[in-house]
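Of the protein chains in this complex, all but one are displayed in their positions.
Take a look at subunit A:
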Amino acid sequence: MANLKEIRSRITSVNSTRQITAAMKMVSAAKLRRAQDAITQMRPYAEKLQEILQNLSSALDVSENPYAAQREVKRILIVSITSNRGLCGAFNNNVIKQAKTIIAQNPGARIQVLSIGKKSFDVFKKTDYAPGVGYPTEAYKIYEDLNFADASSIAECVMDKFEAGKLDKVYLVYNSFRNAAIQILETEQFLPIVPPEASSESTSQIDYIFEPNKEEIVTELIPKSLKTQFYKAILDSNAGEHGARMTAMHKATDNATDMLKDLKLTYNKARQASITNEILEIVAGAEALNG
């Protein structure tokens, strides 16, 4: 049986680890709330935008838009959205694995991976898939202060490349947020745009005046809706990260508690054994003297 001192120091170390994981869980819970708020803030904007766009595109052919151009797929960009930090279970690994699956599925194409989040960045920076010149290199800094302007500047960069014909297809790979315990891995085709389903029972029969005209509004709106989609993916991933970390840390805390219980039992057993031993020795010594 391990000696008392060893067990005691293990108890101390497990205990302090447990304190850390418990604290991290609380921090993640607080951050999760903030991240969820950000999603709720954006929802009215995204919904209204979608509604207007749907109103318009039922009457218009969107496929002529430069962002809808279908080309032979030779150059693919994967936007892989992970977190900057670890300790959140399989959260980042899932995304990276999915990105690698897409790479494997397209052997003939030139593939680049634009990483948002350090975890993915570290995996791909030394490979052939690291993005070439002209892409934001420090895209992971976006998490320091998540806002629409920064996200849209990255989206704009990707959209420009697509418009210029340097990319034929763009995928978004990210974890979408369902609830604190569940994140669902999503692979979305970002570009070329998938035309919105024209709702048959036209959402509005209202006779709008369009200023300046429908075409121009649509060309205005499509990039906006793309940027919103991009931003939403990042927000979702951000909320998902905190949710995943919260769950992971909760489990870690539980495990540490179990371990502490076991260790304490072993410790007490060892303590009692050593006391019994001592008594035995004393009794034996006394016997020997008497004898």
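In this text, a contact is a pair of C-beta atoms (placed from the backbone, for glycine too) under 8 Å apart; a residue touches a chain by one contact, two chains touch by 3 or more; residues count from 1.
Criterion: contacts and distances are computed from a predicted model.
The chain not displayed here is annotated in its UniProt record as "ATP synthase F1 subunit epsilon", chosen from "ABC transporter", "ATP synthase F1 subunit epsilon", "Protein translocase subunit SecD" or "Cytochrome bc1 complex Rieske iron-sulfur subunit". Residue A:217 is the one among A:99, A:139, A:159 or A:217 that touches the chain not shown. Across A:67, A:124 or A:148, the single residue that touches the chain missing here is A:148. Of the candidate positions A:104, A:133, A:209 or A:289, contact with the hidden chain is made by A:209. Looking at subunit A, the residues touching the absent chain are 38, 41-42, 44-46, 48-49, 52, 55-56, 147-148, 152, 206-212, 216-217, 220-221, 224, 228, 231.
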